[in-house]
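A single protein chain has been removed from this complex, and every other one stays in its place.
What follows is subunit A.
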């Protein structure tokens, strides 16, 4: 009996001490979008708007760069790409959005009289609703400044009123990216 107890006392810890060594490996961040780039092509110019946040959820705010000003009345062909530059190798999230287009939509919001944005007619998911990676931007009146807000929504309600026209108000879902670009129309 005594021996049995001793054996039990010794064996049980061994059985359960399944080793989980503390590997000192850093997390390869897969969930983060670090870089949103919107490109506007029109009137012979290419304007690149970039928001880059290389510390992910860290305290540093995204670094926003805008390569130039828009020209009033010009129609620009726009497109937006998403990257995760923290992943190794760098991950292009745009392709993932295209693959899961039913679950994603990109919304654009212009403050003031900056102009008007409409989704490109061919940029549709398998159910015929817009994805929003491609759009047309008609620049507004000269001398206005304001903000272009680009929002990537995950699992939006694409059939809610106004959502297919690009209005975010009824879209629900949750926000995967939301960036602000300062815009000037000359």
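Convention: contacts are C-beta pairs under 8 Å (C-beta built on N, C-alpha and C of every residue); 3 or more make two chains touch, one makes a residue touch a chain; residues count from 1.
To be clear about the criterion, contacts and distances are computed from a predicted model.
Engineer: If you look up the hidden chain in UniProt, what protein name do you find among "4Fe-4S dicluster domain-containing protein", "Magnesium chelatase subunit D", "GMC family oxidoreductase" or "TonB-dependent receptor"?
Structural biologist: UniProt lists the chain left out of the view as "TonB-dependent receptor".
Engineer: Give the residue, chosen from A:59, A:89 or A:128, that touches the chain omitted from the document.
Structural biologist: Only one listed residue reaches the unshown chain, and that is A:59.
Engineer: Given that one chain is not shown, which residue among A:48, A:141 or A:175 touches it?
Structural biologist: Touching the chain that is not displayed is residue A:175.
Engineer: Could you pull out which residues of subunit A are in touch with the chain that's been left out?
Structural biologist: Within subunit A, the residues that touch the unshown chain are 1, 5, 8-9, 12-13, 16-18, 20-36, 51-62, 93, 96, 100, 103, 109, 111, 147, 149, 151, 153-155, 167-169, 172-179.
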